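Here the complex is missing a single protein chain, while all its other protein chains stay put.
Labels for the chains are A and B, by order of writing; each one numbers its residues from 1.
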Amino acid sequence: MLSFILKRLLLTLPVFFIVVSGTFLLMRLAPGSPFGAERKLSPENEARLQQRFHIDGTLGQQFAAYWKSLGRGDLGDSLKYRNRTVSEIIGQTLPNSALLGLGALLLALGIGVVAGSYSAVHHNTARDRVTLLLALAGICLPSFVLAPLLILLLALLIPLLPAAGWGTPGHYILPMLCLGLPYGAYCTRLVRTSMLDVLNQDYIRTARAKGVSEPSVVFRHALRVACLPLISYAGPLAANILTGSMIVEAIFKIPGLGAFFVNAVINRDVFLVGGCVIVYFTLLVFLNLLGDILMALLDRRIRLW
Amino acid sequence: MVTSQNNKTILFCLLVLGLVVLLAAVGPHYSAYDQKATSGEQFSPPSSAHWFGTDVHGRDLLTRVLSGARISLLVGATGALVSLVVGVLYGLISGYAGGWLDNLMMRFVEILYSLPRLIVVIVLISLFDQQAKTWMQHHGLAAWVPESRLLLLFAGLGLVEWLTMARVVRGQVLSLRERAFVQAARSMGQTPALILLKHLLPNLLPLILVYLTLTVPSVILEESFLSFLGLGVQAPYASWGTLLSDGAEMINPLQIHWWLLLAPASFMALTLLAFNFLGDALRDRIGR
Partner (left out) sequence: MTRGLSLLLAALLLGSCSYRPADVDFIFINGPEPQSIDPAILTGQPDGRIASSVFEGLTTHNSRGQLIPGMAESWKHDSNHLVYTFHLRDASWSNGEKVTATDFVGSWQRILEPATASPYAELLFFIKNAEEYQKGRLKDFSKVGVQALDARTLRVELKNPTPFFPDVAATTTYLPAHLPSVARYGESWTRPEYIVGNGPYLLKAWKFNDRIELERNERYWRKEQVRLRRIDALSVTQSNTALNLYLTGQADLIIDKSLVPPVLIDKLRTRTDFHAFTFLANYFYRFNVARPPFNNLKIRQAFSAAIDRQRIVNKITKAGELPATCFVPPGLPGYLASGGIDYNPSQARQWLAEGGYPSGQNFPHVELLYNKTDLNEQVAVEIQTLWREVLGVPVELKRQEWATYFKSLDDLDYDIARSSWVGDYPDPLTFLDCFVTGRGNNRTGWSNAAYDRILEQSSRETDPARRMAALHQAEDILVAQECPIAPIYFFAGILFYDGKRLGGIDGNLLDEHPLREIYWKDRN
C-alpha cells in the first residue's frame, strides 16, 4: 500500500503545478481588471496597483512572480479586500466551510447508505417507491430552493431555528440540511442500484441458502460491496458540496470560503482564487486517495497495489 | 420477472418524455403568449387566462416554462451524452488498465475537476464568443439556442460533466475485472476491447443508467448556477434552472407567489421522474 500511496503522491505534484498554473493563467486571461469599479480608476493608479501586487509586466513575469511567492509559502494578498492576506482569509473562513461541508457530506452519505439499502431490500414494494419519490424530490429541490422553504417553515413561521447566521449549534442545522439533503438523494439512488445488483449475485444467494440471517447478509456481505460506487463518488461529492456551499453560505450568511471563492473569481482576485483552488485541490486529492484505499479494503478483490 | 409491468413502465415513461420534448419543441408556438411579452398583470396566480400564472413582468409562466424546457433539455442531453460517451469509455479504460495508466488518467480528471468551472466559462466566452456566433448562424440553431454564449456554456459544462461518471465507472471496473468471468475471458485470450464491451459494459449498465439519471438534473442545476452569476441564459430567455431560482427567491413570509416555483419544479420533476423510472425499468429489463 505504501508504494501505491507514494506513486500517487508523485504524480500529484505535477498535477498541482498544472492546476495552480492553469488557474492563474485563466484568471489573468479573463477580461476585466481586479480594480474595476463604478468610479473609474485612473490609468496611472491602475498601473501602480498592478505593480504593487506584481500583476504588471508580461504574463510570464506575473507567472514567475506568483510561483516565487508560492515557493516562499506566501499565498499572496487579496486584491479586493486590501491589507488582508489570502492565508488569513482562508484561515478564518475555511473552518466554517469545512464544518458545514463535513456535516453535509456525512448526512448525504448516511442517508444514501441507509435509505438506499432500505429501498433495495424492499425492492418493488410500496416502501421502495416512496423512498424513490422522496429521493426524486431531493434531486429536484436543489439547495437554493430547499433553503427558502426550510427557512420559511422552521425559522419564520415556526421560530424554531435562526433564519441566518453562524455560531451556535442551532445555526448549524438548517444549512447542513439544505446542503446535505439534495446530495443524500443522489447517494440514495447510487446505493440502491448497486445494492440491488449485489443482492442478486450468486454468492449472496449462496449465503442465504446457507442460512445466514437476512440482516447479516445485507450488512455484512452486501453493503460492503454495494458502497463502492458511493466511495468513488465521495471525492467529487465533497468537491460539489464545497462549491455548492457558496449558495448556502450566501443565503444563511455563513462566513465561509465558498462565498469568497465565487466572488473572488468575479472580482478577478487572482491570488484569493489561487489560494482557494489550492485548498480544494488538496481536499480532492486526499479524498480520492482515501476513497481508493477504502475501496480496496472493502472489496478484497480489487488490486490497487 | 415482472416483464409486462416493466414494458408498460418503459412505454409510459417514454411517452411522458416524448410529450415533454414535444411540448418544448412546439408548445411555445401554440401558446397565446410570447414568452417575452410583458403585460400589466404582474404576479397573477393561475387562472383560465394564464394556466400557470404570470411573473414580475406579467409574462405567461407556462410559455416561459415550455420555452425554458428547450434549453434545459438541450443542456441535459448534452451532459448526458458527454457523460455517456466520454465518461464511460474513459472510466472503462482507466479501471481496466490499472497501474500507471489509471494513475495518470485519474490525475487528469483531478486537473479538470480542480480548475474553477466559473473562470473556464468566462474565458471561453471571452475568447470564442465570436466564433460561436458564426458557427451557430451557419448551422441555423438560433431557434433552439437563443444565443451563442449558451453554446460555450454547454462546452464548458460538457468539459466537466463526464468526470464523475468516469470516476464511478472506473471504481466499478476495478472491482469487476477481478471477477471469475473476466479472468476466464482473459485466459481464453480475448482482447481487452472485447472484454470491456462484452463482459464489463453489460455489468456496468445499471450503474451507468442510474448515474445518467443523476447527471441530467445535476447539469441542469449547474447551468442555473452559472446563469445566476450572469454567464448562461440571458434575459428575457429562461431555462428551468433560472425559473427555479427566480421562483425560490419568491419564498418569503410576507407574500408567496407559489406558482412561480411550482411551474418549473413540476415540469422538471415530471421529466426527471419519467427519466428515473425509465432508467430503473431498463435496468430491470437488462439485468439478471
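Going forward, a residue touches a chain if its C-beta (ideal position, glycine included) is under 8 Å from a C-beta of that chain, and two chains touch if they have at least 3 such contacts.
Keep in mind the model is a prediction, meaning the values are calculated, not measured.
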item: Chains in view that touch the one left out, judged over the entire complex; value: A, B
item: Sole contact to the chain not displayed, among A:Ile55, A:Leu132, A:Leu146 or A:Leu161; value: A:Leu161
item: Touch with the omitted chain, as defined above, among A:Pro14, A:Gly36, A:Gly57 or A:Gly110; value: A:Gly36
item: Where the unshown chain meets chain B, residue by residue; value: 36-38, 40, 42-43, 56-57, 122, 126, 229-231, 234-236, 249-255
item: For chain A, the residues touching the chain missing from this view; value: 30-42, 44-46, 48-49, 52, 80-84, 89, 92-93, 148, 151, 155-156, 159-166, 168-171, 249-253, 255-256, 259-260, 266-268
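Just so it is clear, only the chains that are shown with their structure count from here on.
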item: Distance between the centres, which are taken as Cα means, of chain B and chain A, whole angstrom; value: 20
item: Contacting residues of chain B [partner chain A, same complex]; value: 2, 98, 100, 103-104, 106-107, 110-111, 113-120, 122-123, 126-127, 163-164, 167-168, 170-172, 174-175, 178-179, 206-207, 209-211, 213-214, 217-218, 221, 224-225, 229, 244-245, 247-249, 251-253, 256, 261, 265, 268-269, 272-273, 276, 280, 283, 287-288
item: Touch list for chain A against partner chain B, complex; value: 7-8, 11-12, 15, 18-19, 22-23, 26-27, 29-31, 124, 132-133, 136-137, 139-142, 144-145, 147-149, 152, 156-157, 186, 189-190, 192-194, 196-197, 200, 225, 228-229, 231-233, 235-236, 239, 243, 247, 261-262, 265-266, 273, 276-277, 280-281, 284-285, 288, 291, 295, 299, 301-304
